[in-house]
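Sharing a structure below in structure tokens format, with a few things to ask.
A single protein chain has been omitted from the complex, and every remaining protein chain is retained in its original position.
Take a look at chain A:
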Amino acid sequence: MSGQEIVFTLLGVVAVGSGIMVVTTRRLVHAALWLVLSFGALAGGYVVLTAEFVAWVQVLIYVGAVVVLLLFGIMLTRAPIGDSADLDSGNRWAAAAVAAATAAVLVTVMVMGFRDERMPLRAGGGSAGELGASVFRTWVLPFEVLSVLLLASLVGAIVLSRTGIGPGRGPGSGEGDG
């Protein structure tokens, strides 16, 4: 085992372990905080894989934005802060069986398929400069389409979550009250 493999294995154990805590803990807020740890360990894994710009984007968007959004959702649905016993559904054992089968199949396929493959890691392969040049030269059209999709989804989220739009009101009368 090389040093990279040892570091990546440790980060992977942290990521998978905190992922298991996310899906098994009895406290909603703790699940969100374990999710932060899992995403942070994955960002470290991206750094080991020399994808440093992806790692920073992971930290900024996932740890910074998505988890905060999920915490807002937990607060706004007035979830209990302490232990709640009914977070797991009754088909937990069927779900565990399906997950174990998925893990067995995927791990077997991955190990059998890539047993002898090694990947060349060279520094600078995922720097902001290279990725920026790649995004704005080759992938600029998907980038622009994605910006339109983000705008549409955020407008949709605003329309879904604002009150005062009802069938009883005429068109244009609900613009002042947000």
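The working rule: contacts are C-beta pairs under 8 Å (C-beta built on N, C-alpha and C of every residue); 3 or more make two chains touch, one makes a residue touch a chain; residues count from 1.
The criterion applied here is as follows: contacts and distances are computed from a predicted model.
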Chain left out of the displayed complex - its UniProt protein name, from "RNA polymerase sigma factor", "Transcriptional regulator, ArsR family", "NADH-quinone oxidoreductase subunit K" or "Putative tricarboxylic transport membrane protein": "NADH-quinone oxidoreductase subunit K"
Logged for chain A, residues touching the omitted partner chain are 2, 4-5, 8-9, 12, 15-16, 19-20, 22-23, 28, 31-32, 35, 38-39, 42, 45-46, 48-51, 53-54, 57-58, 61-62, 65-66, 69-70, 72-74, 76-79, 86-92, 94-96, 98-100, 102-103, 106-107, 110-111, 114-115, 117-121, 125-126, 130-131, 134-135, 138-139, 142-143, 146, 149-150, 153-154, 156-158, 160-161, 163, 166, 168
